[in-house]
Every structure is written in structure tokens, then in C-alpha cells.
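Can you read through this structure? Questions will come right after.
Let's turn to chain A:
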Amino acid sequence: MPEHMPFASRRGLLFGAAAVSAGAFLTGCTSNESSDKDEPAANDQPAADDKPGKPVTIGFAGPQADHGWLNAINDNAKKRAEKYSDVTLEITEGSNDTAQQIGQIETLINKKVDVLVILPADGKALTQVGLKAMRAGIPVINLDRIFNSPQAYRCWIGGDNYGMGLNAGHYIGEKLKDKKNARVIELAGLDNLELTKQRTQGFDDALKNYPNIKKVARQAAEFTVESGQAKMAQLLQAQPEFDALWNHDDDQGVGALRAIEQAGRDDFLMVGGAGALSAFQAIKADNGVLKATVLYPPTMAASAIDLARALGQSKGVGGLAEYEIPASITLYSAVVDKTNVDQYMSTGFK
Partner candidate 1 sequence: MAPEPPLLSMSGITKSFPGVRALDGVDLDVQAGEVHCLLGQNGAGKSTLIKVLAGAHQPDTGTIRWRGEEVTLRSPIAAMRLGIATIYQELDLVEHMSVAENVHLGHEPTAAGFVVRGRAAREATAGLLKRLGHPEIDPARLVGELSAAQQQIVSMARALSHDVRLIVMDEPSAALDPDEVDNLFRIVGDLTADGVAVVYISHRLEEIRRIGDRVTVLKDGRAVAVGLPAKSTPTREVVSLMTGRNVEYVFPERPSSAPETAPVLTVEKLSRQGEFEPLDLQVRAGEIVGLAGLVGSGRSEILETVYGARRPDTGRVLVDGKPLKPGSVRAAVRAGVGLAPEERKAQALLMLESVTRNVSVSSMSRFSRAGWIDRGAELGAARAATRELSLRPDNPDVPVRTLSGGNQQKAVLARWLLRGCRVLLLDEPTRGVDVGARAELYAVVRRLADEGLAVLLVSSEVPEVLGLADRVLVLREGRVVHTAPARELDEHRVLDLVMEGSPAS
Partner candidate 2 sequence: MTQPVSPPRDDRTGKVPPAGQAPAWRAVWSRADVRTLSLLGVLAVLVLIGGITKPDQFLDTRNLQLVLTQASVIGVVTVGMTFVITSGGIDLSVGAIVALASVWATTVATQEYGFGGILFTSIAVGVGCGLVNGVLIAYGGMVPFIATLAMLASARGLALQITEGRTQVVTVPSVLDLGERDAYVLGVPPLVLVFGVVTVIGWLLLNRTTFGRRTVAVGGNAEAARLAGIDVRRQRLYLYLLSGLCCGIAAFLLIVLSGSGQNTNGNLYELDAIAAAIIGGTLLTGGRGTIVGSVLGVLIFTTITNIFALNNLQSDVQQIAKGAIIVAAVLVQRRTASTT
């Protein structure tokens, strides 16, 4: 990880642990068995491993995959489940309709799956059905969009929106720290989403560490290519000179890059967000403004399957001393730039 943060809290510690295990899952998912995995825990409790164990049926309910990232979530979950001979995955048709998703989850509860993995279309609205599953004795892995009540899930695993902004800010800060009166702009995602506010907050907080840098403009796009192009074009017109740009989302970044190309601008550095394959390829090629992207890894779905399997087999997580899997895992938003892009290339989503 290129930019290490001071880990100040217990949550911070979990970050680190999760980052390690996430890394393990990643490599596990792609190629060779990582050496991390072979390290036994410091005690003798059974940690989840690849050896076939008790058969587990996992119910998976996610929103409609109308965005590259969500599509990657589904792919990661499916691929991960296929990897285990002892896991049966019951995956629902993705839906953005709260009522429909509740219905789908209730069906899974009635089918008596062993563990549920839920990425709610709307975390608040689906809390009740999460509670229902837990009361029915089916442990719930809450993926990314968090339920209202901790009672509604056994374990939450998700990305770190605040950390995403923070890491993007630090990366840009380090790159510009020797430049006087540096100017930075931000192309945010959908403004009415909480996560957009968290990302912006993290970004702003990080920039506070660099008094020479000023954020001069921010516009919100809508996570779509079309809106990315439109808003970026306006931003470029509004700001004839700036040094760095952080774009919250690589999907809208396709449009933003198009606008930058159309305006013929190349006088700044751009950092993306999420981790799309197209962004990784551009970073690797290093022939444009895009120099890095901050991860919001869809591999979390694979990790969720691992956690679900561990729960179903009453095991802990490798690499941790505890008998039980953690109650909450926040993934680390790593910065991917030219130096480490090869490592992440296979996780990039289309």
C-alpha cells in the first residue's frame, strides 16, 4: 500500500487486518496461493481454508447491476462461490425495488439457506428483513450498504468512502506538496448519496494537511459517462488552470476523460475512483492525465462469500486470532498507480 495512514483506532486496526485478508482473497482469487494464507493462526481454532468442509448454502441478494461496479460485485460473488466445492450459491435476480428485494430475501429465508449475503438496494429500508433473517437463525453478511441496526447483521463488510477521499487527497497532496498555490478540483458522484458526501469529506480533510493546496471547484456528476462528460466539460471551461483532479468514479471518468480530450487539456494530474479496468489500463499506459485511482474494491463480494462460508462452517478467519469472524470489516481504499497497477489489473471491472 503506497500511502500508509497512522492507524489510530481499533477500527484502524481492523482496516489493516482486512486489507491483509482482502489482499489474500485477491491473490487467491486470481493466481497462486499466497504465503499469507499458509501462516496458521496463533492458536488452534479452525480457520477457514480451501479444503472442502461442511456443505454451505449461501443466499445472495444484490441490487440491479446497472453499473459496472455492481456488475463486478455479482461476478466476484459467483466466481468465488464456484471455487468452493462445498458452497452452493442461491443468487437472486438483482433488483433496485426495495419491496421486490425484501420479497427475494424472504424467499431465501424460507428456503432455509445457511447464510445470507445481502447488498441492499437501500440499507435503511432493508433493515427489517435483515433482522428477520437473524431472528430466523440465518446469519447475515451485510455487504457495503449498511443496515440501520447492528442486530440485523452478523458481519458487515464494505468499502471505506471516507478513506477513499482521504487517500485520494493524500496521493494528490504528496504529488503537489512542492508546488506553490496548487489548485485542485473535484468531480463528485451523485450528490444526494451519503457516500458522495463522505468521499468529499475525506478528500477535504486530507487536503487540510497541505496548506499550499486549494480546492477551487467541485461539481457533482451522476456516476454516468454522459454526466461525467457534461460536468467535466463545464469544469474545464470554468478552470483554465489547475493542477490536479479527483474524480469519484471511474465510470463517469470515461466521460470526464472524453471531455478532457475534447478540450485538448493535459496540464494536470487526474486521480480516479473505484478501480475500473479501463482506468487501470490508462494508468499502465501512462499516456494521459489519469495517473492513479483509489479503490473501492468489488472483490468485497468475494470476501463476503468467504466470510459466509466460514460462518456456515463455524470457523474463524485465517490470519486473525479470534475464534469468530469479525463483526465489521472496512476495506482499505488502496491507491493504484503505475507502480502497482499490474497487481490489481485482474480485479478491474468493465
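Just so we're on the same page, a contact is a pair of C-beta atoms (placed from the backbone, for glycine too) under 8 Å apart; a residue touches a chain by one contact, two chains touch by 3 or more; residues count from 1.
Per the selection procedure, all candidates are chains of the complex that A comes from, given by their letters.
As the structure is a computational prediction, the values presented were derived from the model and not from experiment.
Trainee: Number, please: which of 1 or 2 touches chain A in the complex?
Mentor: 2
Trainee: Could you list, by residue number, the parts of chain A that touch candidate 2 in their complex?
Mentor: Spelled out, the residues of chain A in touch with candidate 2 are 64-68, 70-71, 191-192, 216-220, 222-231, 233-235, 237-238, 240, 251, 254-255, 258, 261-264, 276, 278, 350.
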